[in-house]
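For this view, one protein chain was removed and the others were kept in their places.
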Amino acid sequence: MGDLLQRPRVAVHKFSSCDGCQLAFLNLGEDLLSFSQQLDIIFFAEAGMMDTAQDIDIAFVEGSISTAKDAQRIRNIREHSHYLITIGACATAGGLQALRNIAKTDDWVQAIYTNPEHIDTLDKASPIREHVAVDFELWGCPINKQQLIGLINNLSLGALPFEETDKLCMQCKRQQQACVMVTKGSPCMGPLTRTGCGALCPSFGRDCYACYGPAENINGEALARRFEGIGLLPEQIHNRFHAIYSNEAAFQISPIGNKKS
Amino acid sequence: MSFRGFLLRDHFDTLLTALHKLGAHCVGPTVMDDSIHYTTLTSSTQLPQQVHDHQGPGHYRLSTSTESRWFAWANGAQALKPLVFVPQEILWRSERDSEGNLQFSNSKQEPPLTAVIGVRACDLAALALQDQHFLDGLEQDSAYARRRQQLILIAVNCTHPSANCFCHSSGDGPEVKQDYDLLLDELDDGFAVRSASPMGEKICQQLQLEALTNSQQDEIKHANLRAIEQQTKHLPEGNLEQALKNLQGSGRWQQIAERCLSCGNCTAVCPSCFCHSQHDEPAANSMSSAHIRQWDSCFSHGHSYIHGMVIHNETRFRYRQWLTHKFSGWFEQYGRSGCVGCGRCITWCPVGIDVTEELHALAEEYDNV
Partner (left out) sequence: MFDRQTPHEAIVVRRTQESDTIFSLGLRFSDDELNQQYRFQPGQFNMLYVFGIGEVPISIVSDPQSTDEVIHTIRTVGRVTRVLEKLKPGDRLGIRGPFGRGWPLASLQHRDILVVTGGLGCAPSVSIINYIMRRRQQFGRMAIIQGVKHSEDLIWRERYKEWMQLDNTQVLLAADVASHGWPWHVGLVTELLPQLDLDVSQAATMMCGPEMMMLATAKQLLEKRASAQNIWLSMERNMQCAVGLCGHCQYGPDFICKDGPVFSYADVQDRLPRRNI
């Protein structure tokens, strides 16, 4: 078959992040052995191998862009990579650290650091797609090994994977979970959140907290009104929406919108 | 069908034994995760004991009661649908050898004989609709057909409709009239038994049945009448099929879209909804791949996607598609409405959109035009 990637050269890069998404590679277990025969891992930040100035078939990028140096480095990576794939909430959407985008950077730097003059940061933490073209985004905080396996298998067959954009409810119901909002009045973010996690939280009887990011065509206002109806205070609703994906327009809903002070 | 006799509550497990003897795997209602689920049943002690349900739009709670009966509740989120039209399954597999040759295979595996205990009139009506769709069309769905022919249906007449039920209005309940093997009516000290198939007869012969008294028969009649009286929701009168065709441009769709999450819960719990999507899951060695189907929904983006565009690109078009198909398109396709009045879409809508309320509003708009 035409454009099968023959033993693709792979790199895993890291920006502002907790390294949790890279762990999805190490969590592959047996599949990692199988992939290590199919892939050439040229550079893997977490595993300590360092080799940057090479051409790469698939570059995985973890973390958001927070400094001017980061912004330059991601452009270099893009230039050397055939496919550039973001892994996780930080690289894909800015992540937790994008919460600082809501505040004034200078005020925080002055308030927190003893020697603020050493801090060299951009005004906001931003997703990779705001800096360079991205071929595919894996959502999740963190991503899981099924996503990685699907992605690598598809790329090795010459296609991008199918993008999961359905609401979590669809997967939750396929797994026959009882809706925690309906049976317990829990403030579940499932109706706004994309599938990919396997409806993990509802399968343990707890409400989804949107760690896989916004699904397509969501109605945040309607869910926020429902949260109000089951007794959440405006601040609690705000926090439900603004945990990991505060930077995503889809989660910046009125009247609890993401206002820069 | 006439009554075959009365099965004492203390003898209920002889029914399970009879079914096991026939080689059937028994499935029935149990309390799990704060709601009633159908799961493997090995003893009557697993059945809901002293349990009542309370349902409202977007609301479902179980409470304990002094109730001695085991079927004193209206249905939970699912009953028969996941047993025949399973939420996710492999349709076929492909294998590729080192030369690139492909081989396709599909499973012809015989599913186990499965007896479902506790099936309600709405569930049977919905099963008949799914049969029409999956079995009587252009081509049979073989996965569905294999499971369907292995079903033993043991119905229990519903005596406790929820606040969201409207099966009397849809014409499908609460009394079970057809398409069952055994039908039970629950009374305080046991169950009146009717049979409607050779399989039902076979099971009856294994049961120790007492004679049914006239007063027991009267009680059953009254319970059914009470179950009708308890239903407060109903579908609008008049020709919904035509009304919905004419109301495609109504402003109501946008009003609903402002409340609707487009989450697909209504279609997942609807016992007649049949939409499913297909995708491939290649194995890590790139030498084999599974072609999988799973429940889809007309509320999803993928449902109406064609080459770079989504036909139902806004929630108002998705809700319109769902409601118009269910209450209008079905008539032409299957000779009746696609709704059996089970009320699940009302209970399990996270924001409590009430389909009967929307239909009344639309019917009123139609009458006024």
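First chain written, first letter: the chains are A and B, and each begins at residue 1.
To be clear about the criterion, contacts are C-beta pairs under 8 Å (C-beta built on N, C-alpha and C of every residue); 3 or more make two chains touch, one makes a residue touch a chain.
Owing to the predicted nature of the structure, the values given are computational and were not obtained by experimental measurement.
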| item | value |
| --- | --- |
| Omitted-chain contact residue, chosen from A:P116, A:G158 or A:G229 | A:G158 |
| Residue among B:K245, B:R336 or B:H360 that touches the chain left out of view | B:K245 |
| Touch criterion as defined above, residue of B:Q55, B:S328 or B:T347 at the omitted chain | B:S328 |
| Residue numbers in subunit A that touch the chain omitted from display | 1-3, 153-154, 157-162 |
| For subunit B, the residues touching the chain missing from this view | 91-92, 94, 96, 100-106, 133-134, 137-139, 141-142, 245, 248-249, 274-280, 282, 286, 289, 291, 293, 296, 298, 302-308, 311-314, 317, 321, 324-325, 328-333 |
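What we mean here is this: only the chains that are shown with their structure count from here on.
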| item | value |
| --- | --- |
| Geometric centre distance via CA averages, subunit B-subunit A, whole Å | 37 |
| Subunit B contact footprint on subunit A (complex, rising order) | 1, 31, 34-35, 38, 149-150, 152-154, 156-157, 162, 165-167, 169-170, 173-179, 181-184, 188, 190-192, 205, 216-219, 221-223, 225-226 |
| Subunit B - residues contacting subunit A, complex | 32-35, 37, 58-61, 76-78, 82, 87-88, 100, 257-265, 268-269, 279, 281-286, 294-297, 299-302, 313-315, 318, 347-348, 350-351 |
